[in-house]
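Shown here: the complex without one of its protein chains, the others still in place.
Entry: subunit A
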Amino acid sequence: MRKWTLFLIALCAALVLSVPARAAEMIKIGVAGPLTGDQAAFGEMLKNGALLAMEEWNAKGGVTLRGKKVKVDLLWGDDRHDPREGVSIAHKFVNSGAVGVVGHFNSSVSIPASTVYAEAGIVQITPASTNPKLTEQGFKTVFRACGRDDQQGQVAAAFIVNKLKAKNVAILHDKTTYGQGLADETQRFLGQLGVKPVFYSGIVQGDKDFTPVLTAAKQKNPEVVFFGGIHPEAILLVKQMRERLGMEAAFVTGDGVYVDEFFKIAGKAAEGSYVTFTPDQAKIQAAQGVITKHRERFGKEVGAYTIYAYVAANLILNSIQETNTTAGQRLANHLRSKAWSTALGKIQFNAKGDVLESPYVVWQVKGGKFVQVN
């Protein structure tokens, strides 16, 4: 008994001692997204983008803070696109002394996690969460490097009505904050253009068989099927539309499907599908450097959100150096105060933390790759 007590005391003491030992002088940035699981492809983009930014800063000796060069350290958070995981990672970041966060990926995770970051006064820049609600909560420290669903839905709706000349539109969504948000925004703008969807339904994320709901949609003879959601479901939907039900309606969807796996796995079925996304990054002059570096470092091309993560990390680190502080509130004010020239071009945040200009365009799967339409 005595032995055990002694052992426990020793153990506790060891734990206490190990805490200050960890707190080395480094600038810690949290990077969070679905690093494993079925959306790991997106997580990897966030990871690689942030990694490139960190390596560039550290190669220069780090960030200059109060006259001293301080190295940058990244903390990884795998939220597995689960809101609960996201919140627990947010707490972990706060407790580990993170001064900024690049993340999360999914809107459904970013929104609950943002509450934790806002309370702790930590700057959060999401490279990918497009649901409007994230920046509508009134938090001063939350930013979004990408566009918003309402901006994206507007582009999708205009394309469906003006370019595809469709009158009958079926809308499907995966019931997530992102998917349903995008579907609803698209529906709203379709309504403004005088088109009322003939079919509207949610589907379950993770389900494999969508033929029943597609059969029901087919009854309404849609010319366009719009889907708000992520690529695993989009692959199955488009395959089952074409291969199981012989539906010829155009498949239109959002940035969550802008992943090579979409046409690699769905193959011929995906051919001709439309995806709203930001303009070709390869055509942005400022992005050339990071695109080349990514190719050299990882042996492959940048993903849809890699540069966004890279830009988000750089924005945080730049404002730390420029303000000479890691205090979240001051960083946030500084981020809002000016137009930044980034790898994605000029970025300026409005009072809510959204980018002022977010030019979405339509892409199409053509010959096994994404091609910009307009």
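Keep in mind that, in the parts below, a residue touches a chain if its C-beta (ideal position, glycine included) is under 8 Å from a C-beta of that chain, and two chains touch if they have at least 3 such contacts; residues count from 1.
In the analysis below, contacts and distances are computed from a predicted model.
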(request) Name the absent chain as its UniProt record does, using one of the following: "NADH-quinone oxidoreductase subunit B", "Branched-chain amino acid ABC transporter permease", "Acyl dehydratase" or "Electron transfer flavoprotein subunit alpha". (result) "Branched-chain amino acid ABC transporter permease"
(message) Tell me which of A:71, A:167, A:244 or A:293 is the one touching the absent chain.
(response) A:244
(message) Given that one chain is not shown, which residue among A:53, A:213 or A:365 touches it?
(response) A:213
(message) Please identify which residue in A:92, A:175 or A:366 touches the non-displayed chain.
(response) A:175
(message) Using the document's definition of touch, tell me which of A:52, A:134, A:252 or A:266 contacts the absent chain.
(response) A:266
(request) Pick out the residues on subunit A that sit against the missing chain. (result) 36-38, 40-41, 175, 201-204, 206-213, 215-216, 218-219, 232, 235-236, 239, 243-246, 261, 264-267
